[in-house]
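Take a look at the structure below.
A single protein chain has been omitted from the complex, and every remaining protein chain is retained in its original position.
Naming follows writing order (A, B and C), and every chain is counted from residue 1.
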Amino acid sequence: MLIADFPLFPDQASTMASKVDNLYLFLIALCGTVSVGVFLTIFYFAIKYRRRPDNEIAEDYEPPKILEVTWIVIPSILFLGIFVWASWVYFQLARVPDNSLQIYATAKQWMWKFQHPTGQREINELHVPVNRPIKITMASEDVIHSLYFPAFRTKMDVLPNRYRTMWFQATKTGRYHIFCAEYCGTLHSGMVGWVDVMEPTAYQTWLAGGSEGSLASQGEKLFQKYACNTCHTNDASGRGPVLIGVYGSSVMLSDNTIVPADDNYIRESILNPQAKIVKGFGPPSVMPTFQGQVSEDDLLKLLAFVKSLGSTRTAAPAVASPQSSTTTAAAQTTKEPKKKP
Amino acid sequence: MSDLAFEHGEEHPPHPFLQHHFEDLGQQHEASTLGMWAFLCTEILFFGGVLLAYWVYRIMYPAAWALGAEQQNTLAGGTNTLVLIVSSLTMALAVRSAQLNNRRGTVLMLILTLIFGTMFLGIKSYEYHAHWMEGLFPGAHWHWQPKDPAISALTPKVQLFMVFYWGLTGLHALHMVIGVGLLLYILARAWRGDFHAEYYAPVEVMGLYWHFVDIVWIFLFPFLYLIPHVGAHHVG
Amino acid sequence: MSDSLPPQGGHVHTPLHHVTPISTYLTVFAALAIGTLLTWYASTLDLGMMNTPIALLIAVIKATLVILFFMHVLHSTRLTWVVLIAAFLWLGVLFVLTFSDYLTRAWPIY
Partner (left out) sequence: MTTTTLHDVRFIEPAKTRNYLNEDYGFFSWVLTRDHKRIAILYLISVTIMFMVGGFFAMMMRLELLTPEGDLLTSDTYNKFFTLHGIVMIFFFLIPSIPAVLGNFILPLQLGAKDLAFPRINLLSWYLYIIGASFGTYVIISGGVDTGWTFYTPFSTQYSNTHVFATTLGAFIVGFSSILTGLNFIVTTHRMRAPGLTWFRLPLNVWALYATSIVMLLATPVLGITLIMLMIERVLHVGIFDPALGGDPLLYQHMFWFYSHPAVYIMILPAMGVASDVIAAFTRKRIFGYKFVAFSSLAIAFLGFLVWAHHMFVAGISVYSAMIFAFLSFFVAVPSAIKVFNWTATMYRASVSWQTPMLYAMGFIGLFTIGGVTGLFLASLGLDVHVTDTYFVVAHFHYVMVGGAVMAYMAGLHYWWPKITGRMYPEWWARLAALLIFVGFNLTFFPQFILGYLGMPRRYHAYAPEFQVLNVLSTAGASVLAVGYALPLVYLLLSLKLGRPAGPNPWGAVGLEWTTSSPPPKENFHETPVVTWEAYDYRGMMKAMGETQNV
């Protein structure tokens, strides 16, 4: 597929790449045949039946009507097939595998910031191990961006004020493009970077290089800095609910609705505590809003910390919050990325 | 093929209000009413767009919406609903009078419609004034806060509600103002005696427009003034 | 006009318009006024989840009355019906398909 000096086909460097490419090649074959067929037929008719003195008047002939049915039914069936195939690929792109390595990303005009659970931070560079599913949780600090890995055939818009997750599993080591695919202002075309896919051992060495402590431990420091710990203590004595085991559980709210405590819930709890108030703690909630005080990066660290509390939940038998019954039920949904071995 | 030629027999002189490109008044009448209906389709989708946004956020922020509706003067809104319905009735009667060659009836009913329409706008401006004074105008001038400080977090969402309140009622009021202008024009023509059983399309078209504006309000009243606190009494 | 031709094309020759009796107008008006009071009254009751649907239902009935009688759709051509139904159909498309996203999103609310 490669012509010496310039490529006609992108690198296939993820588990999804060949699946997307197969669909693409199939569509080229099918649609190519149809388009070329239409082209040639027109051209052939235009020459064969060109207007000549003996052909001034078109023949009094209509093709059989059954043709009409043919070209309604056959394309419809083909379309249905393509739709099913394409949706199958889409589902795979959308479903994050359970054992993924967690990475956080923040988009802002005009750079990508990545944070590893072990605390490494990178800008416009991303180091990942090969053959390991990587899950990226991301949000934007300003406008909509889109994180695009052409070699992995995946991209996703990054929205302000909301976490979204995407995933990929690289299959080939090397350096591949990262692009911002959603127009985001002046330096949109400069919002690019590289993803470095490394052998697991090389990745370990890279990880061992400088870090300010794991993301969760940085989050713990922030937890103290923002005085969260004054209310969220480890026993039920504080003014706020105990946060141990909250992540991944289902929380009963003061209006008796139950919501899952996922990334976006934690985020909202910090930025806008009044929006969803835990039963027994209001309304109103005494928790102040941290909107405008905590940066996206710090939010991610706090999130990582709250998540790390979740994973120890089985060990800590403490009653997590006033409605412990709901937390136990949801404990098995907690999918924590494995810590650094 | 000369049968294609169309022989145009000499007919009686054309009606003064028959436009040159129509064959007869019937065709012209049908064209104007269809035109107005088509225009109303556009209007339905126009209001529909804001209403869509309104509903999306109403479902997202029920408490703020309820709180926003609480700030409205239901008495004024309800009165206005009735005023508008009366004006719709008089408008319908104006069309009827025109259909029946009743010039005086037409003029009278149009004047009544005009009065009620203006009355609506009067009450509306009274409400607007009150909102403005209370700081319920979104943007830089906003200074409203809920009485209960515990729910002050809802303020930005209430502001969003008020955006829709001003937007929807403003759009509606704009239509009313245009309607009043059109009414004046139609009234002048009715006064002059332009309309009769065979030529009353302008009155009919005016009526369609006026009733449509009334229908919009029929929806706006419950949407903006009467939102219940569904299962969220704790916030209010 | 040659009479042998079918009255095709857009030519309608006589304005054949229905004149609605005053009593109908008054009845409709009364229904609208009652509907208004009813909406207001219903909103003062706590009907739980039913408040919104009821308010909507009353509004739809009122609007239908205005359309059918004040706007003469009841006695209008089929075309008018088609035009009207088209508008509401499209409005429905706008709402239904948009909500097909919002109501199935994992996290619809910020």
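In the analysis below, a contact is a pair of C-beta atoms (placed from the backbone, for glycine too) under 8 Å apart; a residue touches a chain by one contact, two chains touch by 3 or more.
Since the model is a prediction, treat every value here as computed from it, not as a measurement.
Trainee: Name every displayed chain that the left-out chain is in contact with.
Mentor: The chain that is not shown touches these displayed chains: A, B, C.
Trainee: Would you indicate which residue among A:I134, A:L159, A:M198 or A:V294 is in contact with the undisplayed chain?
Mentor: Answer from the full complex: A:L159 touches the omitted chain.
Trainee: Consider the whole complex, including the chain that is not shown, and state which of A:T41, A:N99, A:T205 or A:N234 touches that chain.
Mentor: Considering the complete complex, A:T41 is the one touching the chain left out.
Trainee: Quick one: say which of A:V143, A:L207 or A:L253 touches the chain that got left out.
Mentor: A:V143
Trainee: Which parts of subunit B are in contact with the chain that was left out?
Mentor: These residues touch the chain not displayed: 1-6, 8, 19-23, 27, 30-31, 34-35, 38-39, 41-43, 45-50, 52-53, 56-57, 60-61, 138-140, 156-157, 159-160, 163, 167.
Trainee: State which residues belonging to subunit C touch the missing partner chain.
Mentor: 1-2, 5-6, 8-12, 79, 86-87, 90, 93-94, 97-98, 100-101, 104-106, 110
Trainee: Of the residues in subunit A, which ones touch the absent chain?
Mentor: Residues touching the hidden chain, for subunit A, are 5-10, 19-20, 23-24, 27, 31, 34-35, 38-39, 41-43, 45-46, 49-51, 55-63, 65, 67-68, 71-72, 75-76, 79-80, 82-83, 85-94, 109, 142-144, 146, 148, 150-151, 153-157, 159-162, 164, 177, 179-190, 192.
Following the convention adopted for this analysis, only the chains that are shown with their structure count from here on.
Trainee: For subunit A and subunit C, let me know how many angstrom lie between their CA-based centres, rounded off.
Mentor: Between these chains, centre-to-centre, one finds 44 Å.
Trainee: Using the touch rule from the top of the page, what residues of subunit C touch 2 or more other chains?
Mentor: Subunit C, residues with two or more chain partners: 109-110.
Trainee: Quick check: what residues of subunit A touch more than one other chain, meaning two or more?
Mentor: Touching at least two other chains: 275.
Trainee: Using the touch definition up top, name the residues of subunit C that touch subunit B in the complex.
Mentor: 1-2, 10-15, 17, 19-20, 22, 25-26, 28-29, 32-33, 36, 39-40, 43, 46-49, 51-52, 55-56, 58-59, 62-63, 66-67, 69-72, 79-80, 83-84, 86-88, 90-91, 94-95, 98, 102, 108-110
Trainee: Can you list the residues on subunit B that touch subunit C in the complex?
Mentor: Within the complex, subunit B contacts subunit C at residues 6-7, 9, 23-27, 29-31, 33-34, 37-38, 40-41, 44-45, 48-49, 52, 55-56, 59-60, 74, 78, 81-82, 85-86, 88-89, 91-93, 96, 99-100, 197-198, 204, 207-208, 211-212, 214-215, 218-219, 221-222, 226-228, 230-231.
Trainee: Show which residues of subunit A lie in contact with subunit B when the two form their complex.
Mentor: Residue positions touching the partner: 254-255, 272-275, 283-284, 289.
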